[in-house]
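With one protein chain held back, the other chains of the complex are shown just where they sit.
The letters A and B name the chains in turn, as written, and every chain counts its residues from 1.
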Amino acid sequence: MEKLTIKDIPLEEYTITPGSACQGCGPALAARLVFKALGDKVIRHGVPSCPDSVTRTPHTFSVFESAGAALTGISRALKVLGRDDVLAVGFIGDGGTYDIGFQALSAAAERNEDILWFCKNNEAYMNTGIQRSSATPLYAWTTTTQVGPRGRGKETPRKNLPFIVAAHHVPYVATASIAFPTDLIGKVLHAKRLRGFRFIDILCPCPTGWRFDPSRTIEVARLAVQTGMWALYEIIDGREFRLTYKPKKLKPVEEYLRIQGRFRHLTDGEIEEIQRMVDENWERLLKLDEEGEFPL
Amino acid sequence: MIEIRFHGRGGQGAVTASRLIAEAVAKEGKYAQAIPMYGTERRGAPVTAYVRIDYRPIRRRDLVHEPDIVIVIDPILSRKPSVAAGLKSGGLLLLNYPTPPEEVEIGGDFMVSTVDATTIALETLGRPITNTAVLGAFSRVTGITKLKSLEEAILKRFPGEIGKRNVEALRRAYEEVHLPKPAKGPLRPREEEPPHVTGYGVLKSVADWRVFRPVVDLEKCVGCRLCWIYCPETAISLVDEKPIIDYDKCKGCGICVHECPVKAIEFVRESV
Partner (left out) sequence: MTVEVMVGNKAAATGAKLSRVQVAVAFPVTPQTTIVEYLNEFITKGEMDCEFINVEGELSAQVVVQAASRIGARTFCCTSGPGCLYMHHPMHDTSSLRLPVVMAVVHRGNKGMQPDHTDLMSHIMTGWIQWYVENNQEVLDSIIMAYRVAEDMRVRIPIAVGYDGYILSYTAEPVDVPEQEEVDDFLPPYKPTPSLMPEDFDPKAPLWWRVPWEEHHKVIVDAKEVIKEVNEEFGKRFGRSYGNGLVEEYRCEDAEAVIVAMGTIASTARDAIDNLKAEGKPIGLVKLKCLVPFPYEDFQRIGSEVRAIGMIDRNVCLGVGGVGHTFIRNAIYDLEERPKVLGFHAGLAGKEVKVSDIERMAEKVLKAARGESVSPLVEWV
């Protein structure tokens, strides 16, 4: 990735605002940052999801399950028409990426289609009103993983999708966060210069679905990273692994969990369990980072 | 049959208020329909809901176009004459508004009643969720449903502490509501669509989404660009490294206020 400071971020905007997203919408900010970095030679593709930000790019859409196929069609048509200067860009929610769109995603990655796929990941189906996805973390409340005498929120941890995509040996996989715009844009700029299948999973908190005040969107996104709940890294060619944010010490996950209504019901024991999980994962990531190698 | 139209913004509970009325009148043996406007609701965006009440089963399934009562639970929307579009002659316009009905700007051949539900909500719930307070005013002014029925409906839906605080908001509004007066304001509703945002796309202005507005103290600002980079709606641009806010684009989310490292941005309640 490219190393940037905030002053390196271009002033030019590619979103047309104000849009129809909620107050404090994480994905709306993610769209702004991503398309700032991509510039104007872009065809943007979307599938059903919440609105984020409308961009000054031609746009196409297709059915929910089909982003990988549609981006393939766009990219191949651009190739056959001799327009290799135009990027085929998917800006797709976690439903369209992790779940219903997973088959077409995997197929496009395996064919190493020349596309850029951004997952605006808000960890649940927000457009239909906060239902769990396979990106929803352990114990999170959603309207389909409720809390009561027979439910403690989501029963399983989220799918490790970036690793799964990396296992397709694609040129570039990264995670990013809207709270770390220089890291995010540095990754987008790097990915933009490569060819083949590129995937960036961006954690975008959703105040409405995660149940926190809209003013705290960035704080929540930042704590996700600082506590190790959402590590920032990149994987090159399915081989090289690098953490791009490595604090000396992680903050306790409790700081992240306690400020969100979706985790309000957590017991101390459950928080400890999540802490253990995060610690183990962080150890593993540090080891990968040290060795610099993705284990395939 | 009595027909009611609610206006509010996503997150204030207009749809919930319509359901609570339906549940309350059902307890009293009447029939009701609570209808949310089709489409997806966005936090902060104007939304619409409808209620029908009758002594016999209600069969019609169209939307309400000529309501007997319009209830606006958001103070900014209460300034828009279009909320009264289609309101029947002699009908009631019940507004969440901080001043008595005489000072309301909307006028027409209907009555207007006001209640400062935002202040009540902030003081009882700590958040500007105004729906239950407005229902207290509704009960007092119209007599269509008893306060007790609404209390039961609220406690059923929100058990525990939250329910109790909502009942407190309901009761306070019942006491504090300004009773109806003929609507004499200068702004007349025209034949236009009432405010409602759904779906996708670019909007002209979101100024009426805000309860609070961010105000920059340029003296304190150190030009770090953080407010600029974190604004989802590009409402902040940089002039000589200092943020300038476009209030047509600002939804009042408060991210800039929260993220400013030197506390140079203040969150000020929108005046009505």
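Just so it is clear, a residue touches a chain if its C-beta (ideal position, glycine included) is under 8 Å from a C-beta of that chain, and two chains touch if they have at least 3 such contacts.
Everything numeric here is computed off the predicted structure, so don't read it as measured data.
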Hidden-chain contact residue, picked from the options A:9, A:50 or A:70: A:70
Residue among A:79, A:195 or A:239 touching the omitted chain: A:79
Where the missing chain touches chain A, by residue: 16, 40-43, 45, 54, 56-63, 65-66, 68-74, 76-81, 83, 86, 103-104, 106-107, 111
Chain B, residues in touch with the chain not shown (by the definition above): 200-201
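Following the convention adopted for this analysis, only the chains that are shown with their structure count from here on.
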Where chain A and chain B are represented by their mean Cα positions, the distance between them in whole Å: 34
Complex contacts: residues of chain A adjacent to chain B: 6-7, 9, 11, 13, 15-26, 28-29, 32-33, 50-51, 53-54, 127-129, 178, 181, 207-208, 213-219
Interface residues, chain B side, partner chain A - complex: 10-11, 40, 42-45, 197-203, 205-206, 209, 224-226, 229-235, 238, 248-255, 257-259, 267
